[in-house]
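All remarks here apply to the structure that follows.
The other protein chains are all here in position, but one chain of the complex has been omitted.
Our next item is subunit A:
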Amino acid sequence: MAAEELTLQGHIQHHLTNAKMCSTDAGIEFNKACSEAGFWTWHIDTLAWSIGLGILFLMIFRSAAKKADTGVPGKLQCFIEMIVELVSDNVRDTFHGKSKLIAPLALTIFVWVFLMNLMDLVPVDFLPAFAGWVGATFFGMDSHDVYMKIVPTTDLNMTVGLAAGVFLLMIGYAIRIKGVLGFIKELTLHPFHASNPVVQAILIPFNLLLETIALVAKPFSLALRLFGNLYAGEMIFILIGAIGLFQLPLHFVWAVFHILVIVLQAFVFMMLTIVYLSMASSESH
């Protein structure tokens, strides 16, 4: 795009573009040179921020766990205990199978997604402008060529990655509890039953279609729900920032609403994960 930098469209496009890295014929390339590179283009800003926030989560929780004592708890221990208790209560109420993996999985999903969503409350221009300054002073790049998005969950790759992990776990739990045969039976013999085997055989394609759609809709909706909420939120932040001085009260209002959305979306992702895994590991119907 010519004259990309100084128009509103250009500014918005700049803030909506991830930092890419790919390997082309000319070696490792970044950003604009990646437009021909095809599927294996890495969004290094998403990767860096999500892995960094994951490590932060692990460090904080591990330090609280090591210093935990049964006497008078400190503030960090209290806070971590509140979160763990919330997750544990929800898992106990919702998950009707037996597994030691579910509660730590739910805790990880909740805190990690919440931390990634929390990056959306940092003003949109701050860290990318800082990255642009770093690029200009230390690497001699034009600061408009530095792209960085700090909210990993506004990248569809991140949310689909999380949902794909949950999907694999769903199938894994179903096969572990019911066996491969039981899993296939569940896909082909519900919801239409017939006692006559010939009629049953005819109904199998319909059952398979319905059950497959239901099965695939779960991770699909998980990924898109989180992505849609966060992308729209970030987009509105960028747009509010573009209207001049009036933006301050609007920013405040939207940010307060967004605090609710952040926590809610992380919580809903966690609850749905628990519910889907509970459905997958129980004798249903």
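Simple rule for what comes next: contacts are C-beta pairs under 8 Å (C-beta built on N, C-alpha and C of every residue); 3 or more make two chains touch, one makes a residue touch a chain; residues count from 1.
Definition applied: contacts and distances are computed from a predicted model.
K.L.:
If you look up the hidden chain in UniProt, what protein name do you find among "ATP synthase subunit c", "ABC transporter permease subunit", "Multifunctional fusion protein" or "Potassium-transporting ATPase potassium-binding subunit"?
P.N.:
Choosing among "ATP synthase subunit c", "ABC transporter permease subunit", "Multifunctional fusion protein" or "Potassium-transporting ATPase potassium-binding subunit", the correct UniProt name is "ATP synthase subunit c".
K.L.:
Given the contact definition stated above, which residue among A:51, A:199 or A:232 touches the chain not shown here?
P.N.:
The one listed residue touching the chain not shown is A:232.
K.L.:
Check the options A:35, A:63 or A:221 and report the residue that touches the missing chain.
P.N.:
From the options A:35, A:63 or A:221, the contact with the absent chain belongs to A:221.
K.L.:
In the whole complex, not just what's shown, which of A:9, A:63 or A:137 touches the removed chain?
P.N.:
Among A:9, A:63 or A:137, only A:9 touches the chain that is not shown.
K.L.:
When the complex is taken as a whole, what residues of subunit A touch the one chain not shown?
P.N.:
9, 12-13, 16, 221, 224-225, 227-229, 231-232, 235, 264-265, 267-268, 271-272
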